[in-house]
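Could you have a look at this structure, given as structure tokens, before my questions?
For this depiction, one protein chain was excluded, whereas all remaining protein chains were kept in their positions.
Moving on, here comes chain A:
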Amino acid sequence: MLSIKNLHVSVGDKPILKGINLEIKAGEIHAIMGPNGSGKSTLSHVLSGKGGYTVTEGSATYQGKDLLEMAPEIRAREGVFLAFQYPVEIPGVSNIYLLKAALNSIRKHNGQPEVDAMDFLTLVKDKVRLLEMDEKFLYRAVNEGFSGGEKKRNEILQMAILEPKLCIMDETDSGLDIDALKIVSEGVNSLRSPERAFVMVTHYQRLLDYIKPDFVHVLAHGQIVKSGGADLALELEEKGYSWVEDNQAAA
């Protein structure tokens, strides 16, 4: 689904990613772990098309297409979804309006007619129940005045309704208490499917207790320094990031 080859990315003159290679197939869950400043967030931003980054070398191919050439909204319509570490508050735009705008953009992109108003409402209300959210959230402004947990739940709600193919989750566990973490994880787990892939960017192992990854990659100084199965996350938790960083320095 996504093939990243030798990806180099700079911010200004400063290289952040220095040759990332990653193959992600449909149905897989990949966890990208790493210490602060390793380039984790840069990777998720570059894949979703945020401005301010320069790709100096390498490629990212999504479903056979050059991902890096696409505008952010085209990536989103093609099925790439970024769950933000810090979801943005948008006063004046209601949640349900944005959901409708987003869903209809995807449908238009795929040559389908606008969603029927009643069908849409049924769909949205189903997903709201799934995430144990109050229906009132739909009519409130996007993320405005939401708690940290509510914002993250709202991201998962959007994901559940837009049904993306590739979900990039940037530090989804940050700022979540244990109850919110459970609900968010259950939401993500319910979206697991053979057609859908997840990239979970996280600093801590804790999220991976709830969402079991197939692969764990450790990012340090802009490179993937170690890859392995779910066990690698546990090993990291025990030994700390200095363990892989030291290994890299020794190599």
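Everything below uses one rule, namely that a residue touches a chain if its C-beta (ideal position, glycine included) is under 8 Å from a C-beta of that chain, and two chains touch if they have at least 3 such contacts; residues count from 1.
Here is the rule we go by: contacts and distances are computed from a predicted model.
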Checklist line | Complex member absent from the view - protein name from UniProt, among "YIEGIA protein", "FeS assembly protein SufD", "(Fe-S)-binding protein" or "Multisubunit potassium/proton antiporter, PhaC subunit" | finding: "FeS assembly protein SufD"
Next item on the list: Based on the whole complex, identify which of A:His30, A:Lys100 or A:His217 touches the chain you can't see.
Entry: A:Lys100
Margin query: Using the document's definition of touch, tell me which of A:Ala26, A:Val55, A:Leu123 or A:Leu162 contacts the absent chain.
Written below: A:Leu162
Check: Touching the left-out chain: which of A:Leu82, A:Leu131, A:Leu166 or A:Val244?
Finding: A:Leu82
Check: Where the complex has a chain not shown, which of A:Ile90, A:Leu123 or A:Leu191 is the residue touching it?
Finding: A:Ile90
Next item on the list: Extract the touching residues of chain A with respect to the undisplayed chain.
Entry: 48-51, 71-73, 75-77, 81-82, 84, 87-88, 90-94, 96-98, 100-103, 105-106, 109, 141, 158, 162
